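Here the complex is missing a single protein chain, while all its other protein chains stay put.
Which chain is which? They are A and B, in the order written, and residues in each are numbered from 1.
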Amino acid sequence: MDRVFITIAQRLGLGVVTLFVVSLIIAGMLETLPGDFCQAFYGQQATEKTVAECRQRNHLDESFIVRYGIWVKDAVQFDFGESLSNKRDVAQVIGVRLENTLFLAGFAAAISVPLSLFLGILAALYRYSWYDRLVNVFTLTSISFPEFFVAYILILWLSISTIGADGTPLFPNMAMVNVDTPFWTRAHMMFLPALTLTLVVVAHMMRMTRAAIINLLASPYIEMARLKGISNSRIIVKHALPNALAPIVNVIALNLAYLIVGVVIVEVVLSYPGLGKILVDAVKFRDFPLVQASVMIFAATYVLLNLTADIVTIVSNPRLLHPR
Amino acid sequence: MSATDIIPPPELAKPASMACRLGSALTVLIPLAVFAISFSADSASAIAGMVASVVFGGLLYRFWGRLSLPPIREQAIVFCILVYGAFVAVYLEGFSLYPWSTFSGLVSVVVLSMMVAVTWKETRKAPITAKFGLIIIALNILMVCIAPILAPHEQSQVLGGAYMVWGTPFADGGTAWFGTDELGRDYLSRMIYAIRNTVGIAIVTTALTFIVGAFVGLLAASLRGWVDQSLSRMVDVLMAIPPLIFALLILTVVGTGVIKLILVIALLDSTRVFRLSRSVAMNIVVMDYVEAAKLRGEKLMYVIWREVLPNAAAPLIAEFGLRFCFVFLFISSLSFLGLGLQPPTADLGSMVRDSANLINFYQYNKLMAITPLLPAFAIALLTIAVNFVVDWFLHKTSGLKE
Partner (left out) sequence: MSNQANRGAKGDILLEIKGLKIEGRADEDWIEIVHGVDVTLKRGEVLGLIGESGAGKSTIGLAAMGYARDGCRLSGGEIWFDGLELRGASDEQRRKLRGHRIAYVAQSAAASFNPAHKLIDQYCEGPVQHGVMSRDKAEKDAKDLFRRLRLPNPDTIGYRYPHQVSGGQLQRAMTAMAMACRPDLIVFDEPTTALDVTTQIEVLAAIRDIVEQFNTAAIYITHDLAVVAQMADTIKVLRHGHTVEERDTRTLLSKPQEQYTTDLLAVRSYAREERQRPENEGPVLQVRGVDASYGTVPVLFNVSFDVYKKRTVAVVGESGSGKSTTARVITGLLPPRKGEVLYKGQALPVDYRARSKDQLRKMQMIYQMPDTALNPKSRIRDVIGRPASFYLGLSGKALEARVKDLLRLVELEPDQYYNRLTTELSGGQKQRICIARALAAEPEVIICDEVTSALDQLVAEEILKLLQRMQDEFDLSYMFITHDLATVRAISDEVVVMQNGKVVESGPKGEMFTPPHHDYTDLLLSSVPEMDPDWLDHLLAEREEMARQGRVLKAADN
């Protein structure tokens, strides 16, 4: 077990280092921006005094390294500074949005993960059958659709074309959720964005699951199990699944990471008040503190997901778990 | 398995057939003709493009003569891509959107027709999806080449009122088949130009991605040691940031612009090509034949070029297709978010965004409402096509094992 712990500790350490370097890259890039933050912050109302104060407050007169250090120190305490565009505390702005995004991604994941694992395994078991061929064409098509295409088709089909006499569609095409929205209303409003994300992710996930399982079924120990006269269902459950854990977790982690990115477009299309939408807006208005904070959050999630996959791979490897 | 022990009959070298020669002559002549036609649009770049395509065609012709020899195939294609990338680099000098996207389209025509010609036997037996894919790709490339000829109007020409209904005639002749956009420009013409622009940029970006990613990847695998270690760590960090997010960040900093867009996406995406080519090459450099070449005292470049690259070609070509899809979707997404090509240049992603409001008019005019879906569909169609072809190619090259 010691070796497992050491390996996991190494991975965790590597993850922390990666996050650190990523934050450094982000800060370094924003550093190269032309223009003065405080000038921009006060815009027309900038006076020498307010700008000087602002520079003081934001440590702009310090060197890059000192400021980076301060940013890291504050960021650890969830203090990301002030937003440029609406002059509010970034952490506050992001907090609610992050919650919304996580809810949306979680909603999509809850549907897509079990669905695509099931369908993917099925395709692997009945490979080369008509079902498999159909799945192949369907998934290839689906992964070729840009997210906004899927979103607009769904809007047209499930929302706008269903507007009845009373003027309300089946599902709203704008997800105007806020903190007080009750769960089921929220779920109803989020149906379209969640469905879009699901459709985009399911195809990827199915293909990867199928490939992983087929790869596994080709191993000699599966043939051996067949030649031992073990029933098909037992071969899957007892012989394939324990070894499939690592590849499947990898598939899930990769696709959840993909969800994180997909969320940006979907949020924009469906005007969903999440982190992705706020990031895109911040980029347009060059609202650097907001960009820095939200990019960091996205990157951290990404790194964490990959880390989880790594650790599961390590933990499920019998060679590491039971050393000679 | 015993079936594979049967040794295929030897394929003896023979001079290129008449069809091969004719085909190669055509691939040189067609670009020439097209350039002659587009000469009036931008004479300086048309001349430059023509010279380039003649040189390119000549080189290709030389290789085509040896194409009846199977192993040259992949090398020739990789070679084409590399030469093509070099030309793109030259073109970036006197940069203007029109000529190089035309040129990149032309080179794609050459490469694609060559691939189809070389693999004609297999292509004929290809599944229906792959054939469909090839046709769609060919059509798209055609649009890249001769968009100015195909499109009834200029991309930035204002012809009538905003949001005209499908099929309305313009005041000064012609018909707005797909209506007009928010500024009164012909939607159909803009779509044709948009395909040219977006596909053109995607091709250039993918090529750049590949030249950087594949070369560095092969180099890392061949050199091993600290070079490999440090490159891999760097790539790991770059890949720890989701690409779309990273692109948003970089474009915030550097601002928008075609060249910036291309460079940023190429840099981000080359990390993935690096990963793949490195891992493919890793499996090759441990082979005894590579060791034999090293022990012979061969230089590094010889080992990479002659021993590693030919054996890495198949997965790399497939990856080229997949990368193209990714880049294409990526550019469209960025444009959709307003960070891609800047107006008045048409591109697919921003067309979707700009006309998205029409979707709300479904109750009044169904055709108008699906207008924003057209460019989105164009994106989807090309991506599907490439995916189908790559899928078939992978199935072919991996044999039965899948």
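As a convention for this text, contacts are C-beta pairs under 8 Å (C-beta built on N, C-alpha and C of every residue); 3 or more make two chains touch, one makes a residue touch a chain.
A quick note: this is a predicted structure, and the numbers were derived from the prediction, not measured.
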Given A:Q39, A:T168 or A:S219, the correct residue touching the omitted chain is A:S219
List every residue of chain B that touches the chain not included in the displayed model. 1-13, 69-71, 74, 125, 287-289, 291-292, 294-298, 306-307, 310-311, 313, 400
Name every residue on chain A in touch with the hidden partner chain. 218-221, 223-231, 234, 238-239, 242-243, 318-319, 322-324
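One rule holds for everything that comes next: only the chains that are shown with their structure count from here on.
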Between chain A and chain B, what's the gap in Å when you average each chain's C-alpha atoms? 28
How about chain A: which of its residues touch chain B in the complex? 18-19, 21-22, 25-26, 29-30, 32-33, 136-137, 140-141, 143-149, 152-153, 155-156, 160-161, 163, 214, 218, 257, 260-261, 264-265, 268-269, 279-280, 283-284, 286, 288, 291, 295, 298-299, 302-303, 306
Contacts from chain B onto chain A in the complex sit at residues 129, 236-237, 240-246, 248-253, 325, 329, 332-333, 336-339, 349, 352-353, 356, 359-360, 362-363, 369-370, 372-373, 376-377, 379-380, 383-384, 386-388, 391, 401-402
